[in-house]
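Of the protein chains in this complex, all but one are displayed in their positions.
The block that comes next holds subunit A.
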């Protein structure tokens, strides 16, 4: 610093003679984005060595010769030239340049690096491209924005958090990436979107090796906003959205509930019916116990609804049997949700502090459901005695979910999570003619519950379903998730090239959930129930890292070395009533009728690590980097618990070797090889015995069905990648292309084995999964006009294929999952990962179905294709015109198979539109075959003659049940995810106090442009990557966003 001052002083003295002819100008440099001051902008007089930089308020002062041109340059912004002319005040607004912003990226060990020097594939995204439409979830907002990253979303109706896959299949069973926020590993869903400054995805192990054994699935590094020296800010960011159901299946509205189109009539029987019911004799009644819609035609004829057999004014009433096309849609709410952030930040040379608070009220589209979130964070840095800096970063996230609805098949669920009595009914088991008003009236004055699905006139007990309103208003649940993460660190600079960093990090979770089943409702034998679950989890990381960074002439050296101790502790406590509640309305474990079920678990693990990393650069053109890390895991057998793995990569900026030209601005080739070791969860090496429910006073014990293994070895992922980065026409066009191969070897997996061995799974080191892939990130700036119009395009496309090269001797198949009657998804030797195997329609050599009695036949255990998409990606368009900015984000998947349970039951139960209408004879499909109804399936008989056998429509769909091939779809979709249209108010109308103001229209999930599955199913929000069992509908949001800077 002192030396720098001397140099400046000398420069000043040298320029002294010139000063007399110059004149002084001043001005302020601000960001075009939000009008904020830009400190530290480099301002030079073109063609001279003269220059200065802006101060903390963006102000600058400079003496310039006549006719001078000023050049304003600042990292992350487009360099701007201004002719001074006669002006004495030159204010400049710099336009941010995303392609430049990405140049400095935070990589392993939370160290910011010039992207130029990296030999592995790293893709970063700035907050304005991430936070387009104020999605409260950072992971959701990533969809389509990074090549090779797949967001497996969950319906917004359950406030779901997605999971993320980087470069497809990293392990036999998938593989989550590691999320690191300012160096602290945590859960991406706990991160405040408004705190995110930059998000970097480290894709290949070459970039991630330093993160250790959890990084085999890639790493997502999030850097949060910090106060800048010399800047004082107060930012408010608020949005209000109107949320609504995104889409629903196409329902039929021609037939009502029942199994038969023939009307049943009430038969009065004095032995069992009250005398007054004699008047009902002969009235049309339904099979109320049926939860399908193969019943009579909705002809408007007077009938007795289920409601008319229950207490209240509707008792005894006849109502018309008529269509209710909007009954399901009317169930859903159109709530308003709010998201408000306020952030204070102030920095000086020695002290920087940012304090941020966000409050989100997210009201659900399912009645009575909501989620509130509070994020509190602070980021502080204090420098003492020039060399010593203390840092404290602290993030607290509190999430409260109230009556979060369950999804998945039918009314599946449980005491804790509730039962899917909403879409599980509407889309799978329902009577189409039900009036939503009748369902809304779910409770009798005497406290008993009403249902549309009763046993009969004399049996008002719900058969398979409560009213959906009973579920949402009476069978309630609550979740409280409190998360605290952050770090406390000291940094000491020995010299300007050597420093030591000591950091203690913690990620702590306290989670409590409880669920209630009201007394007298369907589940728990009508006796009510209560369950709770509490988790306390802690992860501590203690790290010490020494850093060296110095350039010797043309050789630059960046080296880091250190160690880390990680400790995890998870405590689970679960309790559940058994056999009902002794006291209705008393939701407590003490009310359990029988001995309650309890679980009480503790999991502990520790990983000790030492690591080192050296990067050498030559003349800022060629770079080579090597890393090595050794981990010791407590969860591995002692003999095998130490494992070492290296990484090496290199890059060459070849454009610097070429003659200067106007076409190729920048060109880099890179390549790398790395390994990452992996361990296993706690307690998988020694046999222990499970405790079951006792029989009276006799306790029970069982062998586990998963056999532990005392000889486990660490798994190893080897990865190779190469790529090229090109920028053309002065950054108007650029691309980053990467090809990679990951070999996952010796993974520790609970391998399914023939259960006749006594165990259904055994922990072993198995397999070699080879994933190869291509990734392309293309960006372009096709229009950049003088009048302020700018158009930026980001296109990400990737393709990833995973093949199972080998499993384990004698074993050729690893089952990843199974569903309805033997549909399995598998990792099978020699095949693409994610192979579906199930029932396939029998066809002749020409591919024509071979029918029997007019129906499809099928063969069992047939391959039905892989879940892996052909390719996927996203397209982000940014258009600015003067103060207007528009961002449109779209993502897509092409190919890959998917199984839809919703579609299967929608047809099976006669709810879907495809089950009605006319057949090719012009007769209603549902009319009996004898009357010209029914269906004629395209196909041939066993002897090859064309099929002439018509089948009843109801039989047709009954036969299609679990005929897996029929319900498999391509995943292909194109989804408009986010739209932003914002107007930045001109500074002149803002006054003195307000620095910036932006008003925007935002939309999330506005449109599913193309969807191969159809039928109201959105696979981008499925419960799992290969099937949905009964998904909640997507949520579509429109709203406004207001940003103010003070």
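Heads up, the rule we're going with is that a residue touches a chain if its C-beta (ideal position, glycine included) is under 8 Å from a C-beta of that chain, and two chains touch if they have at least 3 such contacts; residues count from 1.
Note that contacts and distances are computed from a predicted model.
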According to its UniProt record, the missing chain among "SusD/RagB family nutrient-binding outer membrane lipoprotein", "HPr family phosphocarrier protein", "Sodium-dependent transporter" or "ATP phosphoribosyltransferase" is "SusD/RagB family nutrient-binding outer membrane lipoprotein"
Per the definition of touch given earlier, which of A:760, A:877 or A:949 contacts the omitted chain? A:760
Of A:40, A:414 or A:579, which one is in contact with the hidden chain? A:579
Which one, A:414, A:612 or A:682, makes contact with the chain that was left out? A:682
Option from A:23, A:821 or A:882 whose C-beta touches the chain left out: A:821
Considering the whole complex, which of A:852, A:921 or A:1009 touches the chain not shown? A:852
If the hidden chain were put back, which residues of subunit A would touch it? 259-260, 262, 269, 271-272, 287, 289-290, 294, 455-456, 458-459, 461-464, 492, 494, 500, 502, 522, 525-526, 542, 544, 546, 562-563, 565, 578-580, 593-595, 597, 600-606, 608, 610, 632, 634-635, 638, 641-642, 682-683, 685-696, 698-703, 705, 707, 709, 752-760, 762, 810-813, 815, 821-822, 824, 826, 837, 852, 857, 860-861, 954-955, 958-959
